[in-house]
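One chain of protein is taken out of this complex; the other chains stay put.
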Amino acid sequence: MKAITWEKKDLLGLEDLSKEEIELILSTAESFKEVSTRDIKKVPALRGKTVLNLFYEPSTRTRVSFEVAAKRLSADVINIAVESSSVKKGETLVDTGRNIQALKADIVVVRHGSSGAPAMLAQHLDISVVNAGDGWHEHPTQALLDIFTLKEKIGHIEGLKVAIVGDIAHSRVARSNIWGLTKLGAKVTVCAPALIIPPAMEELGVVVTNNIDEAIEEADAVNVLRMQFERDSETAFPNHLAYFKEFGITEERLKKAKKDIIVMHPGPINRGIEISSEVADGPSSVILEQVTNGIAVRMAVLFLVAQGQEIKK
Amino acid sequence: MKAITWEKKDLLGLEDLSKEEIELILSTAESFKEVSTRDIKKVPALRGKTVLNLFYEPSTRTRVSFEVAAKRLSADVINIAVESSSVKKGETLVDTGRNIQALKADIVVVRHGSSGAPAMLAQHLDISVVNAGDGWHEHPTQALLDIFTLKEKIGHIEGLKVAIVGDIAHSRVARSNIWGLTKLGAKVTVCAPALIIPPAMEELGVVVTNNIDEAIEEADAVNVLRMQFERDSETAFPNHLAYFKEFGITEERLKKAKKDIIVMHPGPINRGIEISSEVADGPSSVILEQVTNGIAVRMAVLFLVAQGQEIKK
Partner (left out) sequence: MKAITWEKKDLLGLEDLSKEEIELILSTAESFKEVSTRDIKKVPALRGKTVLNLFYEPSTRTRVSFEVAAKRLSADVINIAVESSSVKKGETLVDTGRNIQALKADIVVVRHGSSGAPAMLAQHLDISVVNAGDGWHEHPTQALLDIFTLKEKIGHIEGLKVAIVGDIAHSRVARSNIWGLTKLGAKVTVCAPALIIPPAMEELGVVVTNNIDEAIEEADAVNVLRMQFERDSETAFPNHLAYFKEFGITEERLKKAKKDIIVMHPGPINRGIEISSEVADGPSSVILEQVTNGIAVRMAVLFLVAQGQEIKK
């Protein structure tokens, strides 16, 4: 791998990144992972910097992961939860961003319901913007931690076969994983009920199927997405049990897969809906390691974008 | 007192603790109390540790007290307020706990509506769990700060007569106080309207009465619990005034008690319901000292469980 320097002030998505940039994040995360195993889990890398979590959608998991990551880098962290009710009468997103910049914050981590919101913010600001999930578009740090976990477990990404199963249509996690994995040379199969597979999915360079056994047959890893029945009435599945029967990842189903297949899930898991408890808690599962790696990956991202911002100046 | 070392990774309740362990917390709190009187109110005891407040019930008082305590120990603090609405569709408590552990948090402080929730969490996790109040079960740090305050005021607990007055049935504070006080050799009388005294209360080693004057007659201290009329329609009291007349702690009532009786209350106080303003603000009251001591006691608990966790490893 040729030595490159991170030069971007933002992390908006994996579609925008080169293979080398993704690899730089992964190797930086590797060196930060050790920090969380120390007795004093702290490095002064971002001391005196202000990281602001701006969440237009509630997501305790992602917010907490970024908050822990920033604090382990010694940054000051400010949380803003914008309630949807106050968005209407409030200022525009860009005005909010400009105000945050005027506070001399260094990095704004934004979760937003609209695809492209972080990118728009990044265009208007000189400070760093990190996308913590935007609409159905991307959730780059989730994909990066998935890929980091895969690489840590298997040693490489090139040539891996990864199945992504579940609500592909509405999943920014799926999209970011597809961009990241294919750039690093993995082969991706996506699998979901026919009705919720978006058209033209193949154009992203993935194989599409609605047969779960086929999807995981030769897979080195399966990334199981959360089914959100509460918002998807169009999934054509009358109930959880029907989905579990046809797409749920169970021990029985895994018997037909590779013996050392890795099972991932971005969490929170729905036990007995998209994954059985036996699998979630079993030896194939790396679900909790993903959470641990999320801290390292987010430390790396915060560190790199702060560095990129300096170069831009 | 023989020198003992704290060896538990958790603080779940006072029922589980030996007399020596309770005394160790009290003496540790004593040494931490001085920190909050310094110009720079901070010691590096938990620097680089992550303390996570996981509150399934809103309790600003307890959350803030733990947050201040953790920050004075130089820990990083993360607050999670779980709304009851999101519990239903969310992950299980144990899965949430495992995720927190995967973040490499060191201590999770949990407030939960169900008795035993912190204990269940503690069983499944290697990190420390501190009970910040669970259902009607225990609220150990509240009782510890009550006992700390008593000891500070009177010099000893052994042989003290303590009356606990109010909503005994629904009070985790009462239960934790009973366990702690009786272990340290105090004599406890509980007093409440007959209809809300739970059956078999005597089995905890306390005297039960519904006559308030009898309860406080020989008491060295009275711990006045908050009446929560909003959730207890079964208290058989038609209104606040009726309760105040029969059970409220007033100057007149205290005239029949020991001259130097100590009046405690876990707060927030209902002036004119369970206690008169004159008493709450009068010379017998140690209510605000309890709040101050809460910081010292929680610093001690956080410090000791972190130490216990190290020993367990």
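Labels A and B are assigned to the chains in the order they are written; within every chain, residues are numbered from 1.
As a working rule, a residue touches a chain if its C-beta (ideal position, glycine included) is under 8 Å from a C-beta of that chain, and two chains touch if they have at least 3 such contacts.
No experiment lies behind these values; they were computed from the predicted model shown.
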I'm checking contacts with the chain that's been left out. Which of A:I4, A:L103 or A:L241 qualifies?
A:L103
For the chain not shown, which residue from B:G113, B:G185, B:P268 or B:G282 touches it across the whole complex?
B:P268
Absent chain, residues of subunit B that touch it:
36-42, 58, 60-61, 64-65, 67-68, 71-72, 230, 267-269, 271, 288-289, 291-292, 294-295
Touching the hidden chain in the full complex, which residues of subunit A are there? Just list them.
47-50, 52, 76, 78, 80, 82, 86, 89-92, 95-96, 98-99, 101-105
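The rule is simple: only the chains that are shown with their structure count from here on.
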Counting in whole Å, what is the centre-to-centre distance of subunit A and subunit B, each centre being its mean C-alpha position?
40
